[in-house]
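Only one protein chain is missing from this complex, and each of the others stays in its spot.
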Amino acid sequence: MIHTMICNRNHHLLDDLPHDTSQTMLVDGDDIIWLDVEAPSKEEIQQLATTFKIHPLAVEDITKAHQRAKIDIYDDFYFLVFFDIDYIEEGNLLDEHELAIVVGKDFLLTIHQEPIEEIAEVATRFRRNAKEIERGLGVLLYSLLDTIVDHYFPVLDQIGERIEELETQVIEFSNGENTAGIRDIFSLKRELIHLRRQIAPQRDATAVLARRELPLISEATGVYFQDLYEHVLRVTDAIDVYRELLSGVFDAYLSVNSNKLATASNNLNAVMKRLTSYSIILMSVTLIAGIYGMNFDNMPELQWRLGYPFSLGLMLVVAGTLALIFKRERWF
Amino acid sequence: MIHTMICNRNHHLLDDLPHDTSQTMLVDGDDIIWLDVEAPSKEEIQQLATTFKIHPLAVEDITKAHQRAKIDIYDDFYFLVFFDIDYIEEGNLLDEHELAIVVGKDFLLTIHQEPIEEIAEVATRFRRNAKEIERGLGVLLYSLLDTIVDHYFPVLDQIGERIEELETQVIEFSNGENTAGIRDIFSLKRELIHLRRQIAPQRDATAVLARRELPLISEATGVYFQDLYEHVLRVTDAIDVYRELLSGVFDAYLSVNSNKLATASNNLNAVMKRLTSYSIILMSVTLIAGIYGMNFDNMPELQWRLGYPFSLGLMLVVAGTLALIFKRERWF
Amino acid sequence: MIHTMICNRNHHLLDDLPHDTSQTMLVDGDDIIWLDVEAPSKEEIQQLATTFKIHPLAVEDITKAHQRAKIDIYDDFYFLVFFDIDYIEEGNLLDEHELAIVVGKDFLLTIHQEPIEEIAEVATRFRRNAKEIERGLGVLLYSLLDTIVDHYFPVLDQIGERIEELETQVIEFSNGENTAGIRDIFSLKRELIHLRRQIAPQRDATAVLARRELPLISEATGVYFQDLYEHVLRVTDAIDVYRELLSGVFDAYLSVNSNKLATASNNLNAVMKRLTSYSIILMSVTLIAGIYGMNFDNMPELQWRLGYPFSLGLMLVVAGTLALIFKRERWF
Amino acid sequence: MIHTMICNRNHHLLDDLPHDTSQTMLVDGDDIIWLDVEAPSKEEIQQLATTFKIHPLAVEDITKAHQRAKIDIYDDFYFLVFFDIDYIEEGNLLDEHELAIVVGKDFLLTIHQEPIEEIAEVATRFRRNAKEIERGLGVLLYSLLDTIVDHYFPVLDQIGERIEELETQVIEFSNGENTAGIRDIFSLKRELIHLRRQIAPQRDATAVLARRELPLISEATGVYFQDLYEHVLRVTDAIDVYRELLSGVFDAYLSVNSNKLATASNNLNAVMKRLTSYSIILMSVTLIAGIYGMNFDNMPELQWRLGYPFSLGLMLVVAGTLALIFKRERWF
Partner (left out) sequence: MIHTMICNRNHHLLDDLPHDTSQTMLVDGDDIIWLDVEAPSKEEIQQLATTFKIHPLAVEDITKAHQRAKIDIYDDFYFLVFFDIDYIEEGNLLDEHELAIVVGKDFLLTIHQEPIEEIAEVATRFRRNAKEIERGLGVLLYSLLDTIVDHYFPVLDQIGERIEELETQVIEFSNGENTAGIRDIFSLKRELIHLRRQIAPQRDATAVLARRELPLISEATGVYFQDLYEHVLRVTDAIDVYRELLSGVFDAYLSVNSNKLATASNNLNAVMKRLTSYSIILMSVTLIAGIYGMNFDNMPELQWRLGYPFSLGLMLVVAGTLALIFKRERWF
């Protein structure tokens, strides 16, 4: 699928032209052409390469997916790779779409495998306001990248909320038995590492655009890319902060566990001391009963009139004495 | 609410003028104008933008809140975002107010949503000493930023005190059961991460001002911004130190817990050894009583005259022997 | 073993020439010569050094193995050391082969001890497309290095899969008793540290090639080395990500262990409480039986008609009361 | 208190002049003046500022204490803040004294609140060797800073010894119960963080002096400041090493604790197994005695002639069998 959008010399915006026309119009003076190509075949890419004289290395980069975000400065065009990123709530997953951009003197190619909603968004905006595009390809490129970067912020917000959720879970877990958290902490950590790895080169590429040294981009749009650069910087800053917060959540998890363990050990000690105390008292008293249950012929106490109460009294005295001793040692 | 403060050619300070006048006076020669705008409507911002010819990107930055601190160098003016930060004791929270500043050749705009006391402070100072403002907008800007940065130090002091409190709590906790500390450690850590993230770009922006390359700021005031830069540096240094100290407090927490655990385990061992010893002694003695409580017709000991004392003696011998053995094994 | 590949002025590719010829042909005008030398003797290296006027230090580097990857810029040639790396599944081992490369104005030497399949691959490609080599030694060098670097990616993928495997093992281990994981985590970590150490200087060497300042490499091929540099960058990025993920797996291992420990402690507490409860109930009831088993002549209850049921009832009351108390204290 | 030391044109050193004289002498030709000011009043500082034409910002820095170490380059003078640091053995505390230094073309001001012994030391040295001072203010400044920096080394040595002490304590603690160490580790860590924070800017300031670009300091003395810079570098190096060693001590503490815990757990297991074994044997044997203590009319064994020995034999058999079983399961 190839969508073509052309702004010709008379400020008319010609949308969704048949692909062939674009090639002829390109030859024509001051026109600016934007071709959006979705899921192209190898032949289509080759055809575009021939039309716009794209260097073989860039063509190879377009064909092979799974690039690093980057900007390559060729003599006649710039080749950019950027990423559109969405957050999928279940499983803390990030869904990303690679977008290859080729910017020449009078053309902009956007090439991607899956549909990217930011492109539709920018196209709609320029369709509404056709004069805008006259300000040059730089502004068009800025709008596109800025829209992509602006879509990172809700993703970041959702990650931020997720981290707060996890933190609450870990703290609640300090009372209960919820162990779900740890797996989530690690899967979110993995996503943050991955996200960081995707955004960092994007920042470097944006810095190149903001340096105002590229001949194909007018001086006046430099300030826009400076603004874009600051946005990407805020994104990487936020990711770093989230990683620190997440590692804080993990530390909290460990410390909650270690605290629970210490508490459990102390409880165990208390329990064991009570067990010791009670069972020793009962055993001692039972021993007395056992002694007077012996069958010796000659056991004077057995004939005593008050032998039985005496034995019960003896039991109480022994139990009481032991209880006092254990109380004093704080075993109860 | 718009407060206007003008210093005209004759060194008169005209305060709180009606807003319309400011526009006409601006045209007028060497006058310097400072407009402080609180919680402006979108229309007011637009009007200011038109009056002072502010670039649309800066206008957008003013309208959207939640910026990163920064300085943007435009051709005719500089756009700064700074943060006023207060410490709210309960909950270790930091309360921050965003301040957008636009500095032109002969005007200074300060735009913010909530009241910022540093602005009132600086205004009062300049009202008292009208001649000061003649030294140029640079000195005015420096006074403003320096007052904001000076307000960070009491915040830092309170954080420092809070960390010392937490450390004491953790060490006290090593004896008692106080678990409140861990949640406070993490909420303070979160605030420090956040604070660091707000101040770091402020430092970078101040470094730009201190570099003495900006045409709108006179050479002579460069040394002031150098001083300001050193102050911000001290702030970020202090934050880093606090983060290290806080992570030290967390380590202390873990080690106190681990120590408690080891102590609890050792105590448990001692308790179990005593339990083992006592109950084995009691069980052995009870066994003897049980044996002589058996009802066999033919049990010679039962007919012995001294059978009963013999049995009691046997019990004492067994108990004593066992006690000696356990004593030797250090189980008591 | 010396394989020679020559591209002479008439674009003929002359393969596997006898070694002597190569020396004479070198003298001859625009020809480009590629000598691939496997497991050379000291004499062969010396002979090559004389033929191509290689600096003694480079000769020493070729002779001594176990170099760091690098590029040395000599006046008439560049000396590179690169590593071909394979992954051996059992034992998470990396198998690496050192490759020394000497690039001169019109010759390329590749010297190695073990066979390196990437060299065969590149040779085959150039044999198929002899015209390619005319684009110069730069493109030949790029092809060689790019093929080597491209072989890192399957190695990285296998490491990535191994880490996911280990993570799954650690999580499964949270239920079972599988302790195999920890040794694997550390051996993989060791390999990653080692790999990082091998690739990082490779990245620096590639950066030198990409800087487009080397006279022996044409300007036009600079963009190729830029591309190569980005590939190596992706490799080091991936290694860093893997190291972070692996340290995450280790953290998960620790936290799973710490969680297991806390759970075990809590279980132990519950067990001890039940033991305490049951044994105290049984001991108390046994004590009653013991008392009525005493042989005192004068024990009124023994003569009661309902003495026996009374005693059984007493046992039930005592057991029930204790059970209620323990229930209330949540010891059951 | 103001001490004045002047070296006039004729190489005479005039010490402790009345303060007024210094002002007149300053006007006079090639003289060099060094004013050491201890605990000055605000008026005295103001007077000095007027005499030596010190910039208001530097005056403010002198008045406010608690600066960061630094060097500020003003047009006519340099303003330095340095710290004299002592080690107070009890409590691992560092005692520091701030020293403000102003260096002009022909004067050196040293301003401090508490007495600083290094100043007296340097003054004595120059009094002894008056010709030295002729080599210029640079040498004087170097002597002063070098003496201060040389005083750091005994402090570092004491910290080093303290760390070794702590390490020994932690290792000894692995046997006994000494928990004093942990608090000392953290207080020392806090001091090292603090020390690092004080010295690092000192290093940066010294680097500025060593760069040999400052007009007020002669080229020839550059090599001295290079030497000074290396000394400060050694100090910061040592602090970093000490911090690593201290964190190693903390790790050792944790591992000793974790080892103790594991040992305690293993001991506990052994104890519980013995308890289990012995009590089960005793309980079983007691059960047999209990059975033959039952009062059934019809219990054939009771009438057996060898009933009693039989029962005792049964007890021995049961006890022996159980002991064998437990022995085999390694519970003894």
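Each chain carries a letter (A, B, C and D) given by its place in the written order, and its residues are counted from 1.
Assume a contact is a pair of C-beta atoms (placed from the backbone, for glycine too) under 8 Å apart; a residue touches a chain by one contact, two chains touch by 3 or more.
Here the structure is a predicted model, which means the values were calculated and not measured.
Considering the complete complex, the chain that is not shown touches C, D.
From the set C:D72, C:E121, C:E165 or C:D240, the residue in touch with the chain omitted from the display is C:D72, counting the whole complex. Checked against the hidden chain, the listed residues D:E117, D:E213 or D:E230 yield one contact partner: D:E230. Touching the chain that is not shown, out of D:L57, D:I280 or D:A319: D:I280 (per the contact rule at the top). Counting the whole complex, the residues of chain D in touch with the unshown chain are 167, 171, 223-224, 226-227, 230, 233-234, 237, 241, 244-245, 248, 251-252, 254-256, 258-259, 261-262, 265-266, 268-269, 272-273, 275-276, 279-280, 283-284, 286-287, 290-291, 293-300. Although one chain is not displayed, its contacts with chain C can still be listed: residues 55, 57, 61, 68, 70, 72, 74, 177, 179, 182-183, 186, 189-190, 193-194, 197, 250, 253-254, 257-258, 260-261, 264-265, 267-268, 271-272, 274-275, 278-279, 282-283, 285-286, 289-290, 292-295, 299, 301-308, 311-312, 315.
Operating definition for what follows: only the chains that are shown with their structure count from here on.
When you average the Cα atoms of each chain and compare centres, the chain farthest from chain A turns out to be D.
Both copies, chain B and chain D, contribute mostly unmatched positions to the interface they share, with under half of the numbers common to the two.
Between the CA-based centres of chain C and chain D the separation comes to 38 Å, rounded to the whole angstrom.
Counting partners per residue, chain C has 293 as the residues that reach two or more other chains.
Of all possible chain pairs, the ones that touch are A-B, A-C, B-D.
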